[in-house]
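Only a single protein chain was left out; the remaining protein chains are all shown in position.
What follows is chain A.
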Amino acid sequence: MLDSNKDSLKLEAMKRIVAMMARGKNASDLFPAVVKNVACKNIEVKKLVYVYLVRYAEEQQDLALLSISTFQRGLKDPNQLIRASALRVLSSIRVTIIIPIMMLAIKDAASDMSPYVRKTAAHAIPKLYSLDPEQKEPLIEVIEKLLADKTTLVAGSVVMAFEGVCPERIDLIHKNYRKLCNLLIDVEEWGQVVIINMLTRYARTQFLNPNANEVLLEEGEEKEFYGSDEEEGKEEKVEKKKPYVMDPDHRLLLRNTKPLLQSRNAAVVMAVAQLYFHLAPKAEVGVTAKALVRLLRSHSEVQFVVLQNVATMSIKRKGMFETYLKSFYIRSTDPTQIKVLKLEVLTNLATETSISIILREFQTYIKSMDKDFVAATIQAIGRCATNIGEVRDTCLNGLVQLLSNRDELVVAESVVVIKKLLQMQPEQHSDIIKHMAKLIENIQVPMARASILWLIGEYCEHVPKIAPDVLRKMAKSFTSEEDIVKLQILNLAAKLYLTNSKQTKLLTQYVLNLAKYDQNYDIRDRARFIRQLIVPTDKGGALSKYAKKLFLALKPAPILESPFKDRDHFQLGSLSHLLNVKAGGYQELPDWPETAPDPSVRNVEVMDAVETVLDPVLAFRQVPEWTKSSSREKRKEKKKVEKPFYSDSEDESRLTESADSDSNTGSGSESSSATEESDSGSKSEDSGGESESEQQEKPNRKADKSSRAQRVTQETGDSERSSGEERRTAKKTTEPRSESESEEEGKESSSESSESESESETESKEESEPDTEAKRNAKKKAITPRAPDKPREEKQEVSLLDLDDFDLNPSPRVNPVNSFMSSSLVADLEGLSLTHSALPPPTISPTFSSLKTYELLHRLTGEGLAVGYCFGRQPFVRDPHMVTVQIQFTNHMDTEARNLRVREPRLQSGMRIKEFPEIEVLPPGETVTTVMGIDFCDSTQAANFQLCTHTRKFCVSIQPPVGELMAPVFMLENEFKKEQGQLMGMNEIKETLVLGEACQSDYAIVQRVTAAANVGQVPCGSDQEYSSTPPPCSPLVSRFAGKTMTSNSLVLVTVITKRDRTAQLTVNCEKMVIGTMLVKDILHALSQ
C-alpha cells in the first residue's frame, strides 16, 4: 500500500504501522518502503513517516540517510513551522554520520528569525550532545547565544539545554540573570520549573546566606572567623558584620517567583517552594506553606511527592506548617503511603501546645483497619513521646493500654516502642515492666517477646522477684521459641546469673545446655560464649571479671529520629531528595559562598546602545504625549514596570565597586529604564503612574537644564552620559545612595566636591537636593574617566582617608597600626565607606552615621596618655550581648608607655566587661586602637574601671548613650507593623517636633536617626513607595528597627514627616525607660 499513488492508501498503511509500533512490535523491516514516503505531500502521511523515522532510524542508519536531503530542504522552507519540524526530526534521528549537518542546522536555526525555530534549536542541543559529547564546545557557544534571547518561548528550552549540556558553566547565566527573572512569569510552565531550579543553584553560588545572621547569633563561635578575615579586597564581607542586607538581585528573584506559587502546575509550585526554602530568609519561607497545602488536594501521586518535601521542611521550619496542622489529618480512604507520610508530618509538627490534639487524632488512627498504618502510628506516638517530655507518661500509659489490644501486630509494635521509651527512664516504670512480664504468656509475636525479655534482663534489678520467674517459664518453652527469642532468653539468663546467681544458677545452666544443642549455630555460639564468660572456671578467669561490666553496661537510649532528618542536603523537589539517593545527573546544591562574588557581573553591558538609546529618551521626555504602544507591549511593560528601578538602583549601588565599568553600565541600564518609565508613565494603566510622571517631569526638566549649564562649564566628552546619570537621580526622591557617590567623588578629589556643592547652592532653589546630587554625579562622571583602573587596594586606602573629609566629626580617627585589630578595623572602615554603596537605596546602612568619639582620658590628666573611645556598632565578636567599644590610645609622652591594661572594673550588678588584651608597649607619638566589649545590661549606667600603665592608674568610666545599647534588626515593613501592633499602649511614646534646618530631606532624617541610635532602616514594603515621588502633601514615613543588646527586646522607631516641617516621632519599646531616653535623643538630633 505504501507504494500506492493514493495518499489515502498510504495513510492507511502508515496508521497500521504506527499501531504496530505502539504495541511494541518490530516494524523495522518496512523501513525502505516507509522512508520513500518522506517527501510525501500529504501532511498527515508525512507526520506519521516522521514518527516512524525517529523510532527506527537508529537501527537502519544507512537507509535513513536517504531522508536527510528532504529535511535539509525543509530547513530552508519559508514557513517557520516546517523549518522547525524539519529540524526536530533531523535532530531526533540518532544517526552519527549526520552530526556535522545537525551542528550546522542548529547553528543556523539559533539565529533564525522565528522564535519558534530558535526554540526547536534549543531542544535539538541536548539531543546532539547525547549523540556526540565531543561537540560540547560549539554547543555551548550556541547555548550562550540563545541564552541572550529575549523571547519567553526560547527561555525555558534553552535553560533546559543548558542544564543538559553544561550545568557547570554558571558564568553563562550572569548576563542573563535579570532577564530570566523578569521573563519568568511569562515563560510556559514547564520552562518555569527548569529555570527556577537552575536559578536556585545559581543563587546559591552568587548570593550570601540571608540567614547567616541568625546562624551567627546561634553559634557565637563562628564569628571569630569573620573577625580574623584578612582579605581586604572583598567589600561584601562587611555585609556579614552589619545586619544582613540582601542583594537586590536576590530580592528580585524572590519577588518574581512569588506569584508563581499561584500556578496551577504542581511542579511549578514545588519549584518555587524549594527555591524559597533554599534561598529566602527564614521569615519569608512561610508564604509557600499555603500553596503546598493546596497541592495536598491534588492527585495522590502529587500528594506523595509534596508530603515528602513537607516532611523535610517541617523538620527545619516547624512553625511554617503549624497553622495547617489539620490539613494533614488522615482520611481512611488515603493510600497507605500517603497516610504514613502524613503521620510523619504530624509527628514533626507536634509541639507542647498541639500534642494533645495530635495524640487524640492518633488514637482514632490506631483503630484503623490498615495494619501497616497502625504500626506506623504507634511508632509515631513513640517519637512524639521522646520529643516532648511532658507527654511521655501519657503516651506510655496509652501504649500500655494498647498492650491489651486483641491484634497481635498492634501489641507487638507497642511493646517495641515501649521498650525504647522505657530505656530513657527505666527507674520510674518498674510496674510497666512487671505488667509486660505478665504479658509474655499471651504475646506470640517473636519480636515483641524478645523485646520484653530484653527489658526484663536489662532492668532485672528493678523487678528482682519477677525476673527469675520469667526465666523459669521461658526455660520451659525454650525449645519451641523462635531464634530471636532464644537469643534473648540466653541474654536474660546471663544477666540474671550475674545479678542474682543464687536463684538462677541452675536455671541458667539448664538454658545453656539446651542452647548448646540447638539447631541454629548462632544460638550455639552464643551459649558457648556466655558460658565461658560468666561461669567461673579455673583457667579463664580474666574475662569473667569483666562479665558484669560487659552485660550490664549502661546502654544509651535509642534516639527516635525522623527518617527525613538529613534529607535537606538534597535540593527539595528533586528526584534525589525523594529517593534519598543521588540520582544520575543530579546537580549538587552548592553551599552559600562565604563572600559574595562580584555582583557587577550581572550588569548587562550596553555600552554601544547608550548613545543611541539616550537621544530618543530625551525626545520622549519632551514629548510626553507619546503614548502609542501596542496592547501586547503594554502587557509586558506592565509586568516589568517595577524592574527598572530595581536594576538601576542596583547599578548605582555598585558604582563604587569598579571604577571602570560603572559609568557605562550605570547609565546604560538607566537609559533603558528611563525609556520604560516614560512608557509606563504615559500609559494610563495605574492611576498612580500618570501623576507620578507628571510630577517628575518638572524636576527632570530642571535637572536637564542645570546639567546643560554644567556641561558647558565642564567641557568633558562624557556629557551625554552624565545627563543620563542626572536624570536618574532626579527621578528618584530617595537620595541616599547618591551619598555614596558623592563620597567617592570626595575620594577622587575633595576640593571638587566642595566646589560642586557651592555651585549647587547658587543655582538650586526649591529642589536643592536632587539638583545637587545630579550635579555631583555629573562631576563625578566627568572625573572618573581620568582615574580609571586604580588597583583595588589603593582605592580602599583612599576611601579610608576620604571618610574624614566627609565625616562630621574629624576627630582622631583610628588608623590601623596595631596588628591585632587592624584587619577587622579595616573591614570596619570599609563598612563605613562601602556598605551604603553596596546597599539598595531604601535600606540605608545603620552604620552610616559617623562614629562619635568620646574622651576617656585627657592628655593632661593622663600625663601624656590620651585615651578616646567610640562605639563600634558591630556585634562584639565574643559575646552578642556586648556593646563593642573601640578604644584608642595615643602616647604624647616622650617615653614609652608600657603594659596598658584594664583593672578592677567596678560594675553595676549584671554588667559584664570583656577587657582588651594588654598592650605591652606604646612608643612615644604612636597611636593604638583596641576593642573591648561591655554588656551594659540595657542601662545607661556607666561602666567604671581602672586603666593602668606600668606606672600609673587612672579611674575612668564609659557611659553609653542610649542609642548605642541596641543593634539594628532587619525586618520588612509588614513585620514592622505587626510588631508595632504588639507594642502599643504603655510601650508607645509619641512626640511631635519641628525639624531642624538641616534635616528637611528624607535622607537627612535617616542619617540623623541612625546617628543617634544604632538602628536599621526598614525598607518600604511596596515598590511604589520608593520608586515614585511621593505626592508632596502626603506624609513621608521612615521606619527603623533595632533590638536592645542584652534583653533582645525590640525598639521600633517611626518618623512621620509632615509638610510644614513638623514631624511625629513614635518609639515603641518594651523597655519604657529606654524608649523615653531614646525619644529624647532622637528629638534632640532631629531638631538641631
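Structure notes:
We take it that a contact is a pair of C-beta atoms (placed from the backbone, for glycine too) under 8 Å apart; a residue touches a chain by one contact, two chains touch by 3 or more; residues count from 1.
The rule is short, and it goes like this: contacts and distances are computed from a predicted model.
This complex has a chain not shown, and the name its UniProt record holds, of "Serine palmitoyltransferase 1", "ATP synthase subunit epsilon, mitochondrial", "AP-3 complex subunit mu-1-like" or "Nucleoporin 43", is "AP-3 complex subunit mu-1-like". Among A:109, A:160 or A:1041, only A:160 touches the chain left out of the display. In the complete assembly, the contact with the undisplayed chain comes from A:197, out of A:37, A:135, A:182 or A:197. Summary of contacts with the chain left out: across A:34, A:75, A:291 or A:1036, the touching residue is A:291. For the chain left out of this panel, the touching residue among A:37, A:387, A:508 or A:576 is A:576. Residue in contact with the omitted chain (choice from A:132, A:188, A:284 or A:483): A:188. By the touch definition given at the top, chain A reaches the unshown chain through residues 6-8, 11-12, 15-16, 18-19, 21-24, 42-44, 47-48, 50-51, 55, 58, 79-82, 88, 91-92, 94, 114-116, 120, 123-124, 126-127, 130, 153, 157, 160, 185, 188-190, 193, 197, 259, 262-267, 269-271, 290-291, 293-294, 297, 299-302, 304-306, 323, 326-327, 329, 331-333, 335-337, 361, 364, 367-369, 405-407, 573-576, 578-579, 581, 583-587, 632, 635, 638-639, 686.
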